[in-house]
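Here the complex is missing a single protein chain, while all its other protein chains stay put.
Chain IDs A and B follow the sequence of writing; residue 1 opens each chain.
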Amino acid sequence: MIQEPRVGVFICHCGHNIAAKVDVKQVADYAKTLPNVIVSHHYVFMCSTVGQELIREEIKKHNLNRVVVAACSPSMHEPTFRTAIESAGLNKYLLEMANIREHCSWAHSDKEAATEKAKDLVRMAVAKASLLEPLEEEEFPVSPTVLVLGGGVAGMRAAIDLAEWGFNVYLVEKNPTLGGRAALTGWLTNNRRGADVVNNLINKIVDNKNIHVFTNAELVEFSGFPGNFKAKIKVNPRFVNEKCILCGECEIECPIEVSNEYQYGLSRRKAIFFPFKAAYPPIYVIDQRVCIKCGECVKACQYGAINLAEQSLTLDLNVGAIVIATGYDPYHPPKGEYAYGLHNNIITLFQLERLLDEDGPTQGKLIIGGAVPKRIAFILCVGSRNTTPSSKNYCSRMCCTSTLINAIKIKEKYPDIDVYVLYQDINTYGNDETLYEQAGEKLVKFIKFEKPPTVDISPEGIVIDVYETTIQEEISIPVDALVLSVGMVPRRDQNELIATTRASCGEDGFIREVHLKLNPVEAPTHGIFLAGAVTGPKNIIESIRAGSAAASKVATLLSEGKVRTEPFTANVNEERCSGCRICVGLCPYKAISLREINDRMVAYVERALCMGCGTCSAACPSGAMQQYGFKDIQIMAQVVAATGGGIK
Amino acid sequence: MSTNNYEPRIVVFACNWCSYAAIDLAGTSRKLYPPNVRVIRVMCSGRVDPQFVLEAFKNGADGVIVAGCRPPSDCHYINGNIKALRRFTLFKRLLEELGIEKERFRLEWISAAEADKWVRVVNEMLEELRRLGPLKAEAVSV
Partner (left out) sequence: MSKPVLVIGGGISGIQATIDLAKHGVEVYLVERNPSIGGKMAQLDKTFPTLDCASCILTPKMAEVLRYNNIKLLTYSEVQEVKGNVGDFTVKILRKPRYVDWDKCTGCGTCTERCPVKVPDEYNVKLGQRKAIYIEYPQAVPRKALIDYSHCLRLNPPPDLKEKAKGKPLCGACEKVCPTKAIDYNQQPEIIELNVAAIILATGLELYDASNIPEYGYGKYQNVYTNLEFERIVSSTGPTNGNIIRRSDGKPPKRIAWIQCVGSRDVRFNHYCSAFCCMAATKQAILAKELLPEVDTTIYYMDMRAFGKGFYEFYKRAMTEFGVKYVRGKVVKITERQDNKNLLLFYEDTIHSYMKKDEFDMVVLSVAVRPNRITAAPVKTDKGGFIQIMDPYMDTVTSTTEGIFVIGGAAEARDIPDSVTMASSAAIKASTIAKKCVVEQTIITSGERA
């Protein structure tokens, strides 16, 4: 298959940059003596149009099938010369560069030694070039369809941006409604609530015919490769259909009552219920975990909207990419942590937000334990920053600002309430610093603690003991209500997600991105994108931005209508492969699996997933796994040439 | 070969993303170092098969450097550098069993900005190799 190598060597002077320290003529003459070399030239600027033309002409004239350019670093001009040889009809990977500038003329002062080194570098390049093979970047057509997992703000934003760009989007949400946790977040600013943001996004989704929403649905299987994933979606029965007009008669009749998770347990709901005012789709739902199928609701519904026999259904989708936007869980303090669970007036920040929300159980009135408290305190970093034994080792990013927004809101509505904020550091970064200023102006009392405070329940109520650093004394603060500003933790069901999608998690337990700084919305596996708090704590604005960013990354993958593989991927020689599985575990991109060929299990590389690191190839004990462009024999040839290769 | 004009030869495997870039930067910044090194570019330090290193010694290299991105997280392929680290930690023991002095082999983490570190590593290794003298032939005749 491989033709007899006919190598042309082209040596660049780079003005004086190379020529001053390397005797280019001598190197060119030497190159002619090397095996397989047909011609060798030196020229003042190989990268110039004249230089490139010289290469093209010589390829044609001498029927060259390999090219070595000895010039600057490949990081500078490898693409240039690849294009040049390609335009002369050669496969662009039949090029090898010898870096005689950065690695030689610029780094050494002795001309004789530099010339000798340049000869060696050319010899190494010729040795490798002689063994190069034409490489193809395979192209696959892609499905212009995207699966967005999670219908919170990040997922909804991603879906909208993708749909507006022109993709077909399946938005799959586990809960019976879109909205996620932002829908339950009360005040975000003076005059805006989480529900307003969610409504705005839902309206855009309803208006967009490219978005197909599945609530009460989950991803159960996921396979394939970028551009062509297969996803199996299970849509759980809702038992109520579009005929529902939200009259609520069913709810009155339903005998089952449970704690309402959409009010963080502050109120109760029935087994048939409607999650919240802005919930979408606007249809009641039956919680199948608690429903006893008594049929009371069916009787109550005048519209025949309820069908208790509804079955789940599964959908098989072919999607080009997936955006995981499944969010987080609030930290749940164990009983007794800051006396949580020991007194009704000790609540979490999430619950407080429900109380202050007009759509909440108290219609926005701050009623805790039946009365408006006179003194209320917040403790920050609950569950975060290692403050207690069960706390996480990270900062939850949004709790300081949320606390201050709520503290300010309380002061606005009830100026007479004493509000205390007990904190370690106030993290109102960037422009949110104004919240800190405002809270100060509204006379919120800030108390810095070094050691976490202790909370005691006495017959009189709740007492917080804390060492106050300004006065350097232990003080006791009796309060009527205590809010624990709990942080964010990975979702309880995250392991299922990891098992189905090949995503992985980092030390903090959140889903890991490829690169924390430059690729914050991409998972290590190509074609899997991440948005919102699934990768770690974020506020609503940041989550929405991440949603858009994930949409952008999806578009970078799918916009062309096809995906191209890396050229330097790994490839298995099936005859040689012993099926030992060593490579399978090593591949950082999970590109390798075993498959059966002629009754034998052998390794298989999903080329579209391989990023071309070559780790598998280095580890393969039988030499079956080889990396294109960096095959064992190619590198070995360089090694032999580098060490003198007998020509010493 | 007499030891006075003994010029050690060092074969270097450098990953494309950090170490190769650092060696480029050394050149671009005109940081001079002795010309005894020959660099072979691989995509990742995780690509380097210990066999390559043995082959280099067999063919007359006096020293070998494998250079990659700084652990834990600089590797362009998530954690190829960690795999190299594991692989070559074992390999060093094997070298000693073969009678190849451990100073002849180095696994180095050189980030794309660390041109100075590259220069230092080359100089240090050369000094070691000059002290050790040429590699004994019997060590690699296996």
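Going forward, contacts are C-beta pairs under 8 Å (C-beta built on N, C-alpha and C of every residue); 3 or more make two chains touch, one makes a residue touch a chain.
Just so it is clear, the structure is predicted and the values come from calculations on it, not from any experiment.
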| task | Name every shown chain in contact with the chain that has been left out of the document. | result | A, B
| note | Touch with the missing chain holds, among A:D29, A:E242, A:E437 or A:E596, for A:E437
| note | From B:R70, B:K92 or B:R130, the answer for touching the chain not displayed is B:R70
| request: Would you indicate which residue among A:L95, A:V148 or A:C395 is in contact with the undisplayed chain? | output: A:C395
| said: Suppose we count only contacts with the excluded chain; which residues of subunit A make the list? | reply: 14-17, 44-45, 47-48, 75, 79, 161, 164-166, 188, 192, 196-197, 200, 384-386, 393-395, 397, 400, 425-434, 437, 448, 450, 469-472, 507-508, 510, 515-521, 535-537, 540-542, 544-553, 555-556, 559-560
| remark: Those residues of subunit B that touch the unshown chain are 17-18, 21, 25, 28-29, 69-70, 73-74, 111-117
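The definition used in the following text is that only the chains that are shown with their structure count from here on.
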| note | Distance in whole angstrom between the CA centres of subunit A and subunit B is 35
| query | Which of the residues in subunit B end up touching subunit A in this complex? | reply | 9, 11, 20-21, 23-28, 30-35, 38-44, 46-49, 51-52, 55-56, 59-61, 73, 76-80, 83, 87
| task | Spell out the part of subunit A that touches subunit B in their complex, as residue ranges. | result | 73-75, 99, 101-110, 113-114, 116-117, 120-121, 124, 514, 516, 524, 568, 586, 588-589, 611-615, 617-619, 627, 630, 632, 635-636, 638-640, 642-645, 648
